[in-house]
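Just one protein chain is left out here, and the rest sit where they should.
So, chain A:
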Amino acid sequence: MVNSTVFAPWEDPGQTPLIRIENVTKRFGDFTAIDDVSIDIYTREFFALLGPSGCGKTTLMRMLAGFETPSEGRITIDGKDMAGVPPNKRAVNMMFQSYALFPHLTVWDNIAFGLRRDRMDKDRVAARVEEMLKLTQLQKFAKRKPHQISGGQRQRVALARSLAKAPKLLLLDEPLGALDKKLREETQFELMEIQEKTGTTFVIVTHDQEEAMTVASRVAVMNHGKLVQVDTPERIYEAPKSVYVADFIGDVNLIEGLVASVGELAELTWAEGKAPLIGQSGASLKAGDEAVFAIRPEKIAISREEPEARNRVRGKIVDIGYLGNLSVYHVQLPDGSYMKCEVGNRSRVSRRDYTWEDEVWLSWTDTAGLVLPS
């Protein structure tokens, strides 16, 4: 995020959040879909609800839209309690995963649909629709029916339709799920641009961590109906508070052990006769606790000579994955476990430095890894 250094209303106690989700629980019969979740979302935020399928993120979004009511707790939008307010009376619009475009209406009429419900006069409807068509570059397709345009265009129609009423809050349910990878990446940046242009608060539901990291100002990671961590993408990635988050977002090497000491840095003993691993202490831990050392593959250096760093392990290369921009080395440690190490391919080398079966050292700095409660 470009503007995350300046845009951080959640750190300003003087700011009032646009949306407050307070101790919300949702049960369907015996099943608890949402378990005591509290989140504050601020105006102009691009907020991502991230988690595996069935984690409750969609239910939470549907409660914001008004399609579900909380079993317990309270949702306020712009200071107003939303209890009992039906979807058509909320200043909230939703972009559906299936896009839910009306097949009997043209692109133009789909976008105008919500405006007409407000009994807006014809000229203003037309002006607003044209504005939306321009924003989403759909002018050429205004007269087509949804089945006459491509998937990417349909996605933009759905976006234009949900933005037409200038909602205070726009909900996006897996908005890019149906697009292929390349189009998805382009559209992510388009979404961010549109969000900035319109100044609308966006809440996006996704199971794609890359997507959440790319677009969001803050990411809420959910699992089994519970909120695991809410933070900026950088902090979610660099300072996950649990093994679950560290593992869910990106690639990570996890080493189990016991906490030897905690201070500025924590030490973790992990194998007989090996020096303890040193890393930042992720959460409240005390000596003797079982813990997990988490280290991202790209933070590990690979070398033939024994390095200076305190965190170093020796192993044998068993597999090399060449991904173009980087190479991934799978290294087997003497105890049989594996570690992944990523090295950027910054120059075009015809000759590899390391090859299969090579004995190498892996090392990383004291602050590169995290000691997390297991």
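A few comments on the model shown:
Note that in this section a contact is a pair of C-beta atoms (placed from the backbone, for glycine too) under 8 Å apart; a residue touches a chain by one contact, two chains touch by 3 or more; residues count from 1.
Criterion: contacts and distances are computed from a predicted model.
The complex includes a chain that is not drawn, and of the options "ABC-type spermidine/putrescine transport system permease subunit I", "Response regulator transcription factor", "Membrane protein" or "Carbon-monoxide dehydrogenase small subunit" the UniProt name matching it is "ABC-type spermidine/putrescine transport system permease subunit I".
For the options A:Asn93, A:Gln153 or A:Ser363, the residue in contact with the chain missing from this view is A:Asn93. Check A:Ile34, A:Leu49 or A:Ala65 against the missing chain and you find that the one touching it is A:Ala65.
Residue-wise, the contact with the chain that is not shown comes from A:Pro103, picked out of A:Pro103, A:Gly199, A:Gly263 or A:Gly344.
Note on the undisplayed chain: of the listed residues A:Pro17, A:Gly56, A:Gly114 or A:Gly369, the one touching it is A:Gly114. In the full complex, chain A touches the omitted chain through residues 65, 67, 86-88, 92-94, 96-98, 100-104, 113-114, 117-118, 147, 161-162, 165.
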